[in-house]
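One protein chain is absent from this view; the other protein chains keep their places.
We call the chains A, B and C, going by the order they appear; numbering starts again at 1 in every chain.
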């Protein structure tokens, strides 16, 4: 079937990529068919050899399971194959550029993985005696020092398990501070820009605050006029949750003034640090009047996203909030390192405990390995290259796509769908990128831009990769501008065609159920 | 494009699978374009941070490199991506059934990989003091015990680095034995069945012997009549190299008689143990009159093939040959374990040294992990399941393909191309299997069968996988029988279409050379 | 720098395309006051792998690993053997270095494994539905309390005296932030039995744990009944997922929301994290659940595939109306969990559970053989509490001198309470008969 130079088909109907024969096996070349384990596993099979139980009398006092789980097992060869086959249906950083704006999909160094697996870190128990884990406590302390120094903040809470959890930590510290001031009942209003990530308002609510939305101005920054209005009666203001650089990929020009206004209003400044990668090593949030900020170790500091987690969101705190940090935390004295676990003594003012143990140790090791590898000099370069790459992408694409705002961007380039022909949507462009071998950009976020496309290449992309990516996206954008209907059938070369998300939500099927119920019971 | 139920296209010309649009990037979905490192790397780049040299005066005495290598480097993100992308162009056991006859492509347990990477094995030096590597020597001794017990042989040489190297070891031992008998000059003739693997004759020659080929009889075994003829004048006979089970996947029925005849003739019996997987734990070569046999740890004992190696070929020896084993070898005395490295004392009669150090330690660890995991009971089951799987495949396919010989097979099923229509060749069937998601079987080997197809499923395949495989191969076989010309264009769904091997050999391009020669020099 | 692909020439060429003089142009919006002269002071410069590896290895060497000694510590995290293939699987680039599967056409690997994970968790807990994971057991517990309050529109939560105190604290923290009253029953070895009397008409939910923090296993059926009688929800917690192979699961006790820690299956101890929170519920509560859900659907060709679904519950769509603020969860730990479970299978899980229970029984028998020692946990799975005439902290120190890390003193869990003579210890499939004998001998010497 023919193809024009821009890769547009001359015969759209032939687009159903069935030219290759259907196979009997259901596999095609290197893409193996793989069913659900429930469809081919068996309760007769196991991939684990365990010694036979002795059959000694139990001490369960009758509290024992009636029906088995009925779950199938697989031999090791089948299990390994199952996951290896499935893995090949995933896109990943290790396969190519992953321009998900706001997600900072950068290279994950393998040294970090190796270090995190040292038995001295991976095989220690959170409740074993503290004198047997001095190296672990020292590592946490060392990482904390890096985070405090890089942000120019006096304290950091290591408990938060991800960015949203860090937001929770910061907002709970603010809540506790207001409580200490006896103003908790009166100060409930938290200002949140419309461009904020969904976790910000959700967090505010989860802490018992109310959300007051501020719009963005024509420059994509906080609308200062509106902000001042909203602060005229400031008696009920608890604080502001502001992302900087913001989710439009722009530095909040008036950030110091915003900080001053909020403080003058008796509120606190929570900064969402998800975009710290744009300024790490170059700008210290502590110099911007920030009271609390979470740091996604799984973004700026290269710990892997793992298909959705785990993350880690240490949260730096200003002097105003430091005393309220959650337990446990590490302190060093002559005896060595020690965990403060209870709300008393040094922790008398702590707002409490967020989690069972001491935070994401596995992520701490990785992040520290990354920081030590880059050093202060390298981290500055990280920010500069991240910003350079984003501006390069913006510069190369602004001719064919519509930049959301004028001027240079920070670490991500934001476009609106203004350039697309009627009927062609952001999602069509995104899916067409898949056929070019790329993961789509972040779509429809931030909400302040119509049909938003947010591109964050990160600093770990080479110029050659960026050039290839821009050429590909430009070609897709031209098709979108020309109203090329074939975009609607993208992707064609992915393991699956476009999936029906509406159908999934209409009547949710959230687990496998056997054809005939008996099947499982009868194991 | 339409398809018949057997997966045959209704419109062959549409077979050039171009239905999906050409991409600008050169990538398609999850299959990333990836150039040679020389085409996108740079001498400016490195994925390794090394401290700057001090610049102290050198002590090379002028023996220093004039021109740099001009080799490009890559940053770690680019390098990891390069290899991960390329890896996805490979078929592997972890992706599916790999029925390469004679290669025993079985599952490679990950426990073995983990064990081999223990610093106590991976980070020890072959020349460090022996009292600092007692655990390593003990492991070699323990593995040797397993090998001797499983084969029923009194001695084993651990030096050989692969099967062919093991053949060399065995034949050199035989050579040394003949020398000791003062008959080396007269006894030069080695009998090798026509069905033998190419390494057998090649090895015989490499040891200074001459090869005398014996044909296979109608049952696919050694032609006993011819053998007796060839032994009538036996004064020049050095021995026989026989594979058992043989490369037709059959047990040599007359093996004991063959052994007796060879011994009576004053020769030795070298057994190629590549197919040991069929009998491990069930039959001991020592009970068959074997004098020497190599064991491919990378076949029977699950060490990974790694895309061509490394392997390991420990070679068991009979009493008649034990004394001639190569150095070094491990002996245990009250002081502990000790390496005999020199041709003296216990090793006075050794035929010499084959390699720099002590054999494939990394493979030894893996193989021992595998043996301990299976145990004597499990290994017997391994052989039985391997043979069962092969017979199952033979049974399911014998209706549509032509079995080379009657009766049950051992661990592999052999078919000839008799069933195919004129013009369709074994290779077409092999390549069509790729479109079914399977690696082809061994083709055109053994040579004693026309258009041979040798299938070895191994014991690590499930019944479900075998059923799917047989259905796929049966469908392809039917197309071959029907003379379906479209088989010639297979594979269609692999990363590449059929490659032109003739062209490659005609004017070999064995390395990358820069467009203009200057390019490299100018680094 | 090895992680940065741009060469100086690249940077210059790109600057020209952009039309910027220097990177400083990009930072023009940064307030004067916040502009740094050079790199941040007080931190070292970049280092090579060898140096970094040596630094971290030195720190690791200062820790004593669970594997190197006789180790009996539990209380919410457990030393189990994880098959080597599990680690191989989670290190696959395609699983390790990918994001939340928002683009299902190129994320079926992650999505199918999540669908399998949800099915396994639902079957293990005997509940109708499970989500795609939470941060850990403690945060899952807190979210369960909040969910119960949303569902019942009530603002009172009752916590059992057997609930892991850290779980209780995390729950209390979030509840109180939302003005929810917490009724915390006093620490009690058989704490769940007291629960049914604590529920009243204002109660949103009752939270019990089995096995609880003292190891006690309890059939919560009657507590569920009491709760349901008051139109409150029953929430049950477990910190040892392996127990689900042997102990009565939530779904067999009338539980509405089951939460727990999944670390024991597929995940290393990691000094407390990352772990994986399990969250399951009854069918009718599905749309009130926090966290991600993976669901089945079809693609444009009608082939079965999987997608994230019901995201209208989530912050990125629903923002301030979301059921939770959680975004990143424990994806890769969930993959490790499901991979290990797939290897075990139901039969393997049950056997593993039996081995754990038998090890604990053997340990209890051995310790009870020492006079002065009293095992105080009435019914247990692989963990129990025992008393000695001496102070637990002193006993543990003396045990350590004898090469035994004997467990956790109850006084570390409950600083206030008078539990100074109590030690909570656990045994698993990794515990050998020697370990148990050594423990008993040491105790013998000590008391």
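Methods note: a contact is a pair of C-beta atoms (placed from the backbone, for glycine too) under 8 Å apart; a residue touches a chain by one contact, two chains touch by 3 or more.
Treat the numbers as computed from the prediction; the structure is a model and nothing was measured.
Colleague: Can you say which of B:167, B:291, B:412 or B:428 touches the chain missing from this structure?
Modeller: B:167
Colleague: So one chain is hidden, and I want to know which residue out of B:109, B:267 or B:314 touches that hidden chain in the complete assembly.
Modeller: B:109
Colleague: List the chain C residues touching the unshown chain?
Modeller: 2, 49-50, 53, 81, 83-84, 88, 91-93, 343, 429-430
Colleague: Residues of chain A in contact with the chain that isn't shown?
Modeller: For chain A, the residues touching the absent chain are 29-30, 42, 44-51, 74-78, 80, 84, 109-111, 113-114.
By definition in this document, only the chains that are shown with their structure count from here on.
Colleague: Between B-C and A-C, name the chain pair that shares the greater number of C-beta pairs in contact.
Modeller: Counting C-beta pairs in contact, A-C comes out ahead.
Colleague: State, to the nearest whole Å, the distance from the C-alpha centre of chain B to the C-alpha centre of chain C.
Modeller: Taking the average C-alpha coordinate of chain B and of chain C, the gap between them is 45 Å.
Colleague: Counting only residues that touch at least two other chains, what does the list for chain C look like?
Modeller: Touching at least two other chains: 1-5, 46-49, 83, 85, 87-88, 93, 106.
Colleague: Residues of chain A touching 2+ other chains?
Modeller: Only 16, 76, 80, 84, 88-95, 107, 109, 373, 434, 460-462, 465, 491, 494-495 qualify.
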